[in-house]
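Left out: one protein chain. Kept in place: all the others.
So, chain A:
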Amino acid sequence: MSARIKVTDLVKTYGNNEVLKGVDLNVNNNEVVVIIGPSGSGKSTLLRTLNKLEAPTSGSIVVDGVDIADKSVDINKVRENIGMVFQHFNLFNNLSVGDNITLAPLQLGKKDKSAAVQQAQKLLETVGLADKIDQPVNSLSGGQKQRVAIARALAMEPDIMLFDEPTSALDPEMVGDVLQVMKNLASQGMTMIVVTHEMGFAKEVADRVVFVDEGKVQEQGTPEQIFNQPKNARLRDFLNKVLNI
């Protein structure tokens, strides 16, 4: 079982602000990795460098043996295999629910029109929105939007999924539906990297929990290790804050 993603000494700076200060991280096949950490710790930036939405300043990110920091790599090909779900859903406002899902497969020639629509319908069923295919995206609630966003990412049939705080912008009663969809994905063996504040999800679903603070991986381990025997002082401090509300 080799590493699907291998991050080595990753540094990311914005001007004088060093956000990532040398991160090392491996993600194995079918593994669910949950990244936790306080706001501004660099965990979202770390996630966004994995499909090069943020270009690394230095260090290497090898995905399936290809270093995506290398400029000669066709990042579009790499991204086809890495789905991403955003905090604010980022559904295409000019398109219907169905068209949101079919856009990439059609544009990239992965499927013909009828196959793409059929797939969109099936994906919408799996996220519990079978009747929404012709709706404009603005008619959906936040939770529904996020589930459509997951379906859209899945339409490219990736085997790695990145989640960037997928539930942070949702009303509390919507969170459950989205987490359920994610749990289902995890149980199907999807390789997932999830940045979240949902500690319950981390405990229940994660194979490994990574604690990031001040631009570095401070500690990582199984949920059991992280939540019950935290070694790092910052981690203990962080868990105190988020769990004892």
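What we mean here is this: a residue touches a chain if its C-beta (ideal position, glycine included) is under 8 Å from a C-beta of that chain, and two chains touch if they have at least 3 such contacts; residues count from 1.
The criterion applied here is as follows: contacts and distances are computed from a predicted model.
**Student:** Tell me the UniProt name of the left-out chain, picking from "ABC transporter permease subunit", "Cytochrome c-type biogenesis protein CcsB", "Co-chaperone protein HscB homolog" or "Phosphonate C-P lyase system protein PhnH".
**Tutor:** "ABC transporter permease subunit"
**Student:** Looking at A:Gln107, A:Asn138, A:Gln188 or A:Asn244, which residue reaches the missing chain?
**Tutor:** Result: among the candidates, A:Gln107 touches the missing chain.
**Student:** Write down which of A:Asn16, A:Ser39, A:Ser72 or A:Asn93 is the residue touching the left-out chain.
**Tutor:** A:Asn93
**Student:** By the contact definition given up top, give the residues of chain A that touch the hidden chain.
**Tutor:** 51, 53, 76-80, 82-84, 86, 88, 90-95, 103-104, 107-108, 149, 152-153, 156
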